[in-house]
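Take this structure first; my questions come after.
Every protein chain but one is kept in place in this view of the complex.
On to chain A.
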């Protein structure tokens, strides 16, 4: 096929009612879906491009921005379907809100605001060094996450629906408040095995945080050229990335490790519960990712398991 095949006509229908929402004539054949989204946005200013799900089939998958009109299985008059995804929020913004919450909420409990433990205990501090240590670790964890969100992560999807943020924030902020309450409580009991337990936990915590950070950097380097396609991650010279030999999602493995170490450090049931829920959630994500890798790449290393080497 040589050169431009001329102009296309694009009609966009509502996915449910099949009513015609707009008719674009004189659309260039090499136009991308991104351009079509912008044109649609001009006609309907309330539906900005991130909210538009444009698909070939009323119930089909949303078309990617990079897709080119003439490469799609459509005739010269293309019929596309539109679904409103609802108000969207960028991933970066989501993570910033989700992670700043626990950071500050923990401080409310650490500094013993009057409304938390009553007026008698207000602004007192704990006699146990492990409580200070826990505050440092918890804050370090969330500050690290914020830094990664701003400087390291490269997201493949631009946005997520706004209602998700309410759900996620309730979960993260709620749990942070619950575990902070018990750790900073005046009647807190330090770990049963004392210094040994705490030191072991701190070392494990630092190793897992370093590992988690290394993996995020490695994953981000895979997309250094700005591409949005998936590539198989491989171990690098950094020893923490050697977990890639055994596991598809070592970042989740290290994350669970961080929370396990925090549980050991504080010996607190709510922290353990949070760790368990994190583990379950991350196993689901890891399995998903693992099977996506297996489907996309025929030569995917067969030794790898989703999240726990050899086991899960």
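We take it that a contact is a pair of C-beta atoms (placed from the backbone, for glycine too) under 8 Å apart; a residue touches a chain by one contact, two chains touch by 3 or more; residues count from 1.
The rule is simple: contacts and distances are computed from a predicted model.
Trainee: Mind telling me which option in "Essential protein Yae1 N-terminal domain-containing protein", "AP-1 complex subunit gamma", "Very-long-chain (3R)-3-hydroxyacyl-CoA dehydratase" or "UDP-arabinopyranose mutase 5" is what UniProt lists for the chain we can't see?
Mentor: Of the names offered in "Essential protein Yae1 N-terminal domain-containing protein", "AP-1 complex subunit gamma", "Very-long-chain (3R)-3-hydroxyacyl-CoA dehydratase" or "UDP-arabinopyranose mutase 5", the one UniProt assigns to the missing chain is "Very-long-chain (3R)-3-hydroxyacyl-CoA dehydratase".
Trainee: Of the residues listed, A:87, A:235 or A:270, which one is in contact with the missing chain?
Mentor: Result: among the candidates, A:270 touches the missing chain.
Trainee: Considering the whole complex, which of A:41, A:154 or A:185 touches the chain not shown?
Mentor: Result: among the candidates, A:185 touches the missing chain.
Trainee: Identify the residues of chain A touching the omitted chain, counting contacts across the whole complex.
Mentor: On the side of chain A, residues 182-183, 185, 187-189, 192, 266-270 touch the unshown chain.
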